[in-house]
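Below are the structure tokens for one structure; questions will follow.
The complex appears here minus one protein chain, its other protein chains still in place.
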Amino acid sequence: MLYFQSDYIMGAHPAILDRLQKTNFEATAGYGADQFCSAAAQKIKAACQCDNADVWFLVGGTQANAVVISSMLKRYEGVIAATTGHIGAHEAGAIEYTGHKVISLPEHQGKLDACEIDRYATDFYADANCEHMVPPAMVYLSHPTEYGTLYSKGELEGIAKVCKKHGMTLFLDGARLGYGLMSYNSDLTLPDIARICDVFYIGGTKVGALCGEAVVFTKNNTPKRFLTLVKQQGALIAKGRLLGVQFDTLFTDDLYFKISKNAIDKAEMLKRLLCDKGYRLFMDSPTNQQFVIMENTKLCELQKNVTVGFWEKYDDTHTVVRFATSWATTNEDISELEKYL
Amino acid sequence: MLYFQSDYIMGAHPAILDRLQKTNFEATAGYGADQFCSAAAQKIKAACQCDNADVWFLVGGTQANAVVISSMLKRYEGVIAATTGHIGAHEAGAIEYTGHKVISLPEHQGKLDACEIDRYATDFYADANCEHMVPPAMVYLSHPTEYGTLYSKGELEGIAKVCKKHGMTLFLDGARLGYGLMSYNSDLTLPDIARICDVFYIGGTKVGALCGEAVVFTKNNTPKRFLTLVKQQGALIAKGRLLGVQFDTLFTDDLYFKISKNAIDKAEMLKRLLCDKGYRLFMDSPTNQQFVIMENTKLCELQKNVTVGFWEKYDDTHTVVRFATSWATTNEDISELEKYL
Amino acid sequence: MLYFQSDYIMGAHPAILDRLQKTNFEATAGYGADQFCSAAAQKIKAACQCDNADVWFLVGGTQANAVVISSMLKRYEGVIAATTGHIGAHEAGAIEYTGHKVISLPEHQGKLDACEIDRYATDFYADANCEHMVPPAMVYLSHPTEYGTLYSKGELEGIAKVCKKHGMTLFLDGARLGYGLMSYNSDLTLPDIARICDVFYIGGTKVGALCGEAVVFTKNNTPKRFLTLVKQQGALIAKGRLLGVQFDTLFTDDLYFKISKNAIDKAEMLKRLLCDKGYRLFMDSPTNQQFVIMENTKLCELQKNVTVGFWEKYDDTHTVVRFATSWATTNEDISELEKYL
Partner (left out) sequence: MLYFQSDYIMGAHPAILDRLQKTNFEATAGYGADQFCSAAAQKIKAACQCDNADVWFLVGGTQANAVVISSMLKRYEGVIAATTGHIGAHEAGAIEYTGHKVISLPEHQGKLDACEIDRYATDFYADANCEHMVPPAMVYLSHPTEYGTLYSKGELEGIAKVCKKHGMTLFLDGARLGYGLMSYNSDLTLPDIARICDVFYIGGTKVGALCGEAVVFTKNNTPKRFLTLVKQQGALIAKGRLLGVQFDTLFTDDLYFKISKNAIDKAEMLKRLLCDKGYRLFMDSPTNQQFVIMENTKLCELQKNVTVGFWEKYDDTHTVVRFATSWATTNEDISELEKYL
């Protein structure tokens, strides 16, 4: 069987497992106050070229979104997201569970538009009844988006400018950040993102770790008593080393970037293959997720040998199918896939 | 000055104040267990022709929405509303504060469409990832809507059918219910609404009371330990008599319907007047709120003598203005308004 | 029948009903922005002799507690209360519903002790694990307490000093404040309370109003965007005039104090009567609630003519019974009660 349904089907990059083994009997303090978290944070700060960065480690993406949003917003504030944004559509209402409204704005291939955000916020404050409404105090975007698309540096700076204008926090969900940074089409570097955003996270779960997201507050703007807030949401783990060791490994010798690049290289091979075979792309994604419109009969046949993700029904006879490559995808996987396409 | 900006600018219908005075020194139990609440509930049940109705009294509309929705939904469930629905747009995130997502569907002159609800729910359960999403478990609609429009009996039954199909509760926000029932265009009676909906409320605040909304659970479907839930949300008042006396008065000798009809009669006079004067209606509302597109210069002049509600900017030189009549509007108000239009 | 079970069994003081009637057709803005709320707030500020006071009106006591506590605390903070404090024991978990812990400290005839609060806070911050715990950030006390007892000025100042030392907000629940201020034993005035506390409220529901509590932030320390917060909790009413008119009346010509004094005078008569008749007081309350230990057989007989409150079982043959006087209790009520004791 060949596995292309997602980027979290394998365990972890072997270097991570090795490191867990090597450090296993080094004693540590609990709750993130260990030497590995500390080293990992230093390396991430360096990679971000951001002296004012505070780095914290959380276990998963939905958790990171809920913790960051609910700890940075005041009780009555809401967060803007694209209609397709993960927090609005696919996190079981985890944001609303913390009491905050997700304000949906239109998506354009999964992305928000700076002008539309500006207009929303401008209209909001112009409304005589705005005290009866939820003020937009944060903009949430995912990069890459849920459709694998990317913001350009200009687009991200445009949104940041609008955020500044209206006093909003800019939060970038980087569950797949490595795949965005290594995309052939990206003009955004990690230091760019650290400079432009107020807070973002570097996804580990989907980029080679067993679990873990590194949250970066870029302006020494960690919410007061953040550890307590994290614990209050059940998100503080006793053996913080599990996260520290993984991120320390990922940010040693550029491992995070190298394995991300592997996924991109394989995705580009895959895309070429799909196009060569005459498949129509649903969207031209520059990252590790490729969305293809496939005839249902072909899909049925394919599934005997290959697992893929179902994105949505396209029409009565076609389906939008997702192929995801990852840090673990090999040339052999792609070659073998060719046989079944 | 003439007042048309809203339907809550005056105090209460005089009969209510008289009744409060007459009953003032009758001793009562607290927290809604008094003789007046009990009598009012009986009269409302009779007016609804609904033996299975449980009637509870709450203080205001946002409170009623938050209490009903959060007590009827399971923790992980969400409520569907039109994008213009009061709970989504104008209640400061009160529903999200209780942990629940408001799922926005398109509005058509303020109304939801049964087919669109059906499609949303059908697609939801067809999605392989639906366990990661917020299940739509309730449909919220306002009647009249925020634009003063009304559902027909057929439309409401259509929505109810979709609700039944997908196991959703149908909740009707009747903050202005009287004005809907007395509209010349309405084919829905109070017993119809009680029969079709699972829960709804009869608005008092905007229809002659000082405060108060009568929540009707139509199928003996009051959530278990509802009094505790109401108190937990800070919505239980010690002197329940304040609500009981008001609704008992409103539902004696059809007062609620008579004063609602007054608002409709005056609104129709107003509409004719506006049309005669050549104003363009923004929407043809059959209830007590009339939305007119007015030149800004004219509006400025008008405001010297008349208060109106600003709905939204229409274009650079025009504004959508709301005129609201109420139980308290008189023929003289309309005549005098004529001078300034 | 004679009614002594609580202080909310009658309607409102007649002057309030008169005033509601007289002002009924004066047009007002909604949501508390009316002339009556404004006038009432001015009078309350004057009565408090507190230039920095912000006054807001809410509908009921549990609501006031939930709104004040949850809007003043940061998300991770808790509030200290006596084990018998209303928020801990009798409000259906309304504070926890807003996400905050009520930290119980021992009660002494319903009161907190400054030294015990100090010790708790000192120990808290001395604990190496305090980041894993809920920091005490507010002290809640009721005055009079649930047992009708009162803090002396010295005691209240002692608690305020401890609050200042540990950065805690001092919040006084004055649901029965009038009865405390008018007690023969009280050395605390309204200006004292405004000076010593950070926030408190002046109870209307139990002191002559139909409903309503006047929340006073004494240091211009109203939480940012308070109106939005109030609405988010479903506590903002459209016709704010209902509260404004009532408090404007209560704070005109010292009505609030005069009617409170009536309750105290009657309570003292009652207490003397009870002692004369040989009843044993459960607690020597200086306010309008009197707690008596009564034989169950006597209680049964009494109840044929008099309603009283059951406080708790005393032993197998005795019950602690509450007699409450109020603004509405008359000399005749006391005389007639004498017959049945």
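As written, the chains take the letters A, B and C, and residue 1 is the first residue of each chain.
The definition used in the following text is that a contact is a pair of C-beta atoms (placed from the backbone, for glycine too) under 8 Å apart; a residue touches a chain by one contact, two chains touch by 3 or more.
As the structure is a prediction and not an experimental result, all values here were calculated from the model.
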Which candidate, B:K22, B:R119 or B:R225, sits in contact with the chain we can't see?
B:R225
So which of A:Y8, A:F124, A:F257 or A:F310 would be touching the chain we can't see?
A:Y8
The one residue from C:Y8, C:Y31, C:F57 or C:Y76 touching the chain left out of view is C:Y76
May I ask which residue of C:E96, C:D118 or C:E157 touches the chain that does not appear here?
C:E96
Footprint left on subunit B by the chain that the document does not show
31, 70-71, 74-76, 99, 131-133, 135, 224-225, 227-229, 231-232
Residues on subunit A that touch the omitted chain in the whole complex?
1, 3, 6, 8-12, 14, 17, 20-21, 23-30, 59-63, 65-67, 91-94, 97, 205-206, 210-211, 228-229, 231-239, 241-242, 307, 328
For subunit C, the residues touching the chain missing from this view:
75-76, 78, 89-93, 96-97, 99-102, 104, 126, 128-129, 131-134, 310, 313
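To be clear about the criterion, only the chains that are shown with their structure count from here on.
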Max contacts between which two chains?
B-C
So subunit B and subunit C: same face meeting same face, with over half the numbers shared, or different?
same
In whole angstrom, the CA-centroid distance of subunit A from subunit C equals 50
If you average the CA atoms of subunit A and of subunit B, how far apart do the two points sit, in angstrom?
42
Gap in Å, rounded to a whole number, between the CA centres of subunit C and subunit B
33
Subunit A, residues touching no fewer than two other chains
75-76, 99, 131-133
